[in-house]
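Excluded from the complex is one protein chain; the other protein chains are retained at their positions.
Lettered A, B and C in written order, each chain numbered from 1.
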Amino acid sequence: MLVRLIDSMSTTEPLAEVFSDDSVLRAMLDFEAALARAEAKFKIIPAAAARAIAQAAHPEDFDVAALARQTLRAGTPGIPLVKALRQKVAERDSAAADFVHWGATSQDVADTALVLLLRKAAAFMNADLSRLQSVLLRLARQHKNTVMLGRTLLQPAPPVTFGLKAAGWLGSVRRGHARFNHALSEASVLQLGGASGTLAALGKRGIEIGEEVAKRLGLSYPDAPWHSHRDRLANVVCACGILTGSLGKMARDISLLMQSEVGEAAEQGGSGRGGSSTMPQKRNPIGATLALAAANRVPGLTAAFLSQMVQEHERAAGGWQAEWATIADLVQSTGVAVASMAEAAEGLTVNEKRMSANIKSRRGTVFAEKATLLLSRKIGREAAHRLLEQATDPAQERDGTLSELLQQMPDLRDLIDKEVLRKLEDSEDYLGVAREFADRLSGSGPTRPHRKK
Amino acid sequence: MLVRLIDSMSTTEPLAEVFSDDSVLRAMLDFEAALARAEAKFKIIPAAAARAIAQAAHPEDFDVAALARQTLRAGTPGIPLVKALRQKVAERDSAAADFVHWGATSQDVADTALVLLLRKAAAFMNADLSRLQSVLLRLARQHKNTVMLGRTLLQPAPPVTFGLKAAGWLGSVRRGHARFNHALSEASVLQLGGASGTLAALGKRGIEIGEEVAKRLGLSYPDAPWHSHRDRLANVVCACGILTGSLGKMARDISLLMQSEVGEAAEQGGSGRGGSSTMPQKRNPIGATLALAAANRVPGLTAAFLSQMVQEHERAAGGWQAEWATIADLVQSTGVAVASMAEAAEGLTVNEKRMSANIKSRRGTVFAEKATLLLSRKIGREAAHRLLEQATDPAQERDGTLSELLQQMPDLRDLIDKEVLRKLEDSEDYLGVAREFADRLSGSGPTRPHRKK
Amino acid sequence: MLVRLIDSMSTTEPLAEVFSDDSVLRAMLDFEAALARAEAKFKIIPAAAARAIAQAAHPEDFDVAALARQTLRAGTPGIPLVKALRQKVAERDSAAADFVHWGATSQDVADTALVLLLRKAAAFMNADLSRLQSVLLRLARQHKNTVMLGRTLLQPAPPVTFGLKAAGWLGSVRRGHARFNHALSEASVLQLGGASGTLAALGKRGIEIGEEVAKRLGLSYPDAPWHSHRDRLANVVCACGILTGSLGKMARDISLLMQSEVGEAAEQGGSGRGGSSTMPQKRNPIGATLALAAANRVPGLTAAFLSQMVQEHERAAGGWQAEWATIADLVQSTGVAVASMAEAAEGLTVNEKRMSANIKSRRGTVFAEKATLLLSRKIGREAAHRLLEQATDPAQERDGTLSELLQQMPDLRDLIDKEVLRKLEDSEDYLGVAREFADRLSGSGPTRPHRKK
Partner (left out) sequence: MLVRLIDSMSTTEPLAEVFSDDSVLRAMLDFEAALARAEAKFKIIPAAAARAIAQAAHPEDFDVAALARQTLRAGTPGIPLVKALRQKVAERDSAAADFVHWGATSQDVADTALVLLLRKAAAFMNADLSRLQSVLLRLARQHKNTVMLGRTLLQPAPPVTFGLKAAGWLGSVRRGHARFNHALSEASVLQLGGASGTLAALGKRGIEIGEEVAKRLGLSYPDAPWHSHRDRLANVVCACGILTGSLGKMARDISLLMQSEVGEAAEQGGSGRGGSSTMPQKRNPIGATLALAAANRVPGLTAAFLSQMVQEHERAAGGWQAEWATIADLVQSTGVAVASMAEAAEGLTVNEKRMSANIKSRRGTVFAEKATLLLSRKIGREAAHRLLEQATDPAQERDGTLSELLQQMPDLRDLIDKEVLRKLEDSEDYLGVAREFADRLSGSGPTRPHRKK
């Protein structure tokens, strides 16, 4: 029962597993085992004690429900965890029990466990992010020449290509993925400071021991403990926030394209997805919906984390105690956005016919800017803009297209070349550098991002 | 395993139970049973079908883990729930199964279940809030005359009473409790709208049926369904946000008073609370810490909910799908703040000796305002303020108290009456209407709150 | 230059005036004048001093730029304000200058000024809110029978009426307005506490003086000063947050209806509104856009305020110093949402033809739920749902409407009465109690909101 019903639209199964009791407990025990081994190596505790501790550090033997209850009492998971582990160790080797958690403090195990969990979560997210980027790259290339309406403020604008739209999604997801990986790598550092962050209980060998613990856990060793400096975690949190924002943008676009009145793209339904409890005709944009739900949820969680950064002295009263739940919520919401958009993109149906029809149905009005620029050179910009405003006034439901209307205006007939007027509503003729931009975003053209001239 | 380890500092056991799978499922099934009963009453569905549905609507028979998984696929808990309930009913009465969820939509069951859960949660929170207010009232009365330093911007200021401080906490908790109850009562309304919110599938009797469902569930019947109008829920969310802010303020005060250098109040330790994994001397402000953690977490969750209010047309794509997790998180965090402060207040030790000593240790400087006012009438305000700034300059570590220093100033000796100077540092003489304010806040004096003149 | 360019999409002219230097300064000076008058009445300060203070308390004589600069240095507007006022008073009556701000503290003037500004802002917002509600009431009545597609998750659903949609907007705006007024009234209380919140400098007459000051400023007198208890302000903030969420929902609906592919409603353009710098054909949903911008902005500002509630002891270090800017931003954003939606609603064009055509274009599929319910009674729900899913599969582009398709199915022909099938796609026949709900929301029907059975 890893996914709880109440959270069931705000997580994925693999991520629910990452933050499950078993997984959280395992991460904490891994820290304790690694600490004991490292301390034994440097003769701080007996080798036999380290062995006994490592052997006892198995989550399945623990009463996790009791641990959770005691954590609420203690205000930290470290105290009950250490107590329970001591008991388990004592069952094997009573002398060894004394060396559990030697020289460490509660926050050392809690923070390091959190970092281990983040890395575990990231593995799943990275897989989905890679999948998503592959599909978007495919869509960008496949639809390089698929022309569709541009839409600004939800109103029709000159055409773009669907390839450019997909490439735009790809670009922001790529940048977001890079930021996430960079932030995660920066945050993948051991926390080990002892009571006050000086490792006083380990004498002069604290750093060497810390380096050994980090190595055993596959983490980097930071310049110093970070018990009340949470900026590295905040950076991971923010990277999730930005990424989810980008996925939300993509999701909004898809949900809008999927409106029956627009009909230009559709998520695939399939196994349990997209139906309605009461309306058999429904094909709902479920992937987009879940990503949008995440995009609604994550900014507030990001703010919660940033608020928690104001942490007192060597350990906060209130600042870090809310971090576990906040980060777990945020990572799971980010993960559901990534997974949903990967699935949505993979199954996306693109309806080129509707795209083309939707442009046509605008009767050339979206080329009014083009006509203005043409006419500006002849009759001045202001006159041209006013003329085109009249010609495209939606209040006047005329029959013809823009070029037909313009051709009927006696004054204009001579101003614009017939051939030019004929091509006025040719989308191909008004795509500018849409394809070049798409190529650059896709990395297939001569992309030199962030060049400084 | 109701409290998960990862959430264990952000919930309480009773509230974790409220949002547990069993409880959530039960709330949804209660809705389905009440709906069927009401529809049978109005002959929309056969009475036998309603009986069968009500009999099948027991959470223990369901595979909740499967429901949670399917909810993520479906983007709504309603679809898998209805499907599973139909199967359970069909096992008893295959004809009856068709009448499950008749005329309702997914969001009807999800929203109404959420309201039922909120009321269940509120029962626990109300109990803790009442406890908290009783203790604060006791503290306010008991310490009516307990004089302590006022502190502004964390610097010493003229004295207040601890009674006034407690009464101030009480006042804001009371107002917050009233707002919470009011918001909850406003939000305790049935959601029943059917596919588009018109109850079309129930013909012309939709409202009567709705009123019957509401009655059966102990809810009010609103003017109309609120599937995409979430302001009543938002009001509950905000009431939690404000209440947690007030509790956070109280918690911060306690954590500050409990600093060893201040030592004016202390939370009780006791069973599993307040200790350290490594420091035997520690008595940590755990109640305050957990409330502060909640106060860090809840504002962001409030923002998340408010962001979700922008919901499209007759059902949102993204807006409501994140509400369950967000509200559950927020209510549990609020609940942990309430419970923690109730416990902290109940066990609070007030150290009147230290309060008195801390005032003394200021050597009268906190009465500089009083001296200024006295002197202003003699030598003018500016001269008085400047003179007192010099006399109280912390950079000059003098031995005497303020009144002693003033007495030594030859120019002043004649300006201020000796008796007055003697009483300068008498806290009792400079409490203004502290006790009257405390009484008014406590409701024991002639409180006439919000009188409009 | 009241509206700054950088804020020009996040305020209105009247609200920018409310929070302008002149207005802020005036509110602070009004407090100082009222305080002096009240103190003179109770013989705390000389009547002549009070007169001189009141005479000097005119914003136009002050160097506001200097005040703003000094405020940043002082960390409070009170100190430089009082200093400047003393100078102005001294120019008239040097003895009087000493009695400026007598017994009050910086936060007294800052907080009371904020309350006065909020009331001033509310006057403008109330006017717009009333306008908005009048128009929505008119729309709800006028379009009682205007049938349009319901839309859930942005997909077609059974029909609703535009009257119900407008009534839904109205209902939430009404509730929001009521909450705002209630919160504002609760917060319209004087802040007067002196250095530590005990009014020590005013001796035993603090409360009487406070009542007099409140009376002079048109405020209520609270049970006690609220210098570090900010829940009443938080309630105003939250009421703004909820209201803006409701306006954002309305704005989203309008922006979606205004899509050219949907075309069911449109904001009016007119003087400087809705155009494009480059596209002459554009009529942009500017009102909706500005309201949506506010709805994006306000939740975070709400969170910021709630975070600031954790205020230390008798005056916060950090908590209240960010309130001015936060509340001003939030109120102005709320105000722009209200004003924009009032204007948008007033000019809203409703295109009944397109509404009707959009239903038709669904070829009856939105009545699949209705058909399912009909068929369920004959062939069982599951069979019916499956059959309708096939009949309405968007993947199969068939020519006929749903009822035509059903009529062609040999098995069904005999199951459903011809007359019934004929009426299957009659929207009028499937509106349920849409009109009753709209009436109840509009208050024209037998509304008994929040009835508890």
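We take it that contacts are C-beta pairs under 8 Å (C-beta built on N, C-alpha and C of every residue); 3 or more make two chains touch, one makes a residue touch a chain.
Note that the structure is predicted; figures quoted are calculated from it, not measured.
A.B. asks: Tell me which residue among A:Ala295, A:Ala339 or A:Leu405 touches the hidden chain in the full complex.
C.D. replies: Once the missing chain is taken into account, the touching residue is A:Ala295.
A.B. asks: Just one of A:Ala36, A:Leu81, A:Val135 or A:Leu199 touches the chain that is missing; which is it?
C.D. replies: Of all options in A:Ala36, A:Leu81, A:Val135 or A:Leu199, contact with the hidden chain holds for A:Leu199.
A.B. asks: Looking at the full complex, which residue from A:Ala127, A:Cys238 or A:Leu415 touches the chain that isn't shown here?
C.D. replies: A:Cys238
A.B. asks: Among C:Ser276, C:Asn351, C:Ser403 or C:Ser427, which residue is in contact with the omitted chain in the full complex?
C.D. replies: Of all options in C:Ser276, C:Asn351, C:Ser403 or C:Ser427, contact with the hidden chain holds for C:Ser276.
A.B. asks: Sort through A:Ala303, A:Ala322, A:Val350 or A:Leu421 and give me the one touching the missing partner chain.
C.D. replies: Touches the omitted chain: A:Ala303.
A.B. asks: Even though one chain is hidden, which residues of chain A still touch it in the full complex?
C.D. replies: 75, 86, 97-99, 102-103, 105, 150-154, 157-160, 164-165, 167-168, 171-172, 175-176, 179, 185-186, 189, 194-204, 206-207, 211, 214-215, 220-225, 228-232, 234-235, 238-239, 241-246, 248-249, 251-253, 256, 292, 295-296, 298-300, 302-307, 309-317, 369-370, 373, 376-377, 380-382, 430-434, 436-438, 440-441, 447, 449-453
A.B. asks: Tell me, which residues in chain B touch the chain that this view leaves out?
C.D. replies: 151-158, 255-256, 258-262, 266, 275-276, 278-286, 289, 299-300, 303, 307, 358, 361-362, 365-366, 368-369, 372, 385-386, 388-389, 391-392, 394
A.B. asks: Quickly run down the residues of chain C that touch the omitted chain.
C.D. replies: 1-13, 19-21, 24-25, 64-65, 67-80, 82, 101, 103-106, 194-195, 201, 248, 251, 255, 271-279, 284-286, 288-305, 307-308, 317-322, 324-326, 328-329, 333, 336
Basically, only the chains that are shown with their structure count from here on.
A.B. asks: If you average the Cα atoms of chain B and of chain C to get two centres, how far apart are those centres in Å?
C.D. replies: Once rounded, the distance between the two centres reads 23 Å.
A.B. asks: So which stretches of chain A touch two or more other chains?
C.D. replies: 255, 275-276, 278-279, 284-286, 289, 299-300, 303, 307
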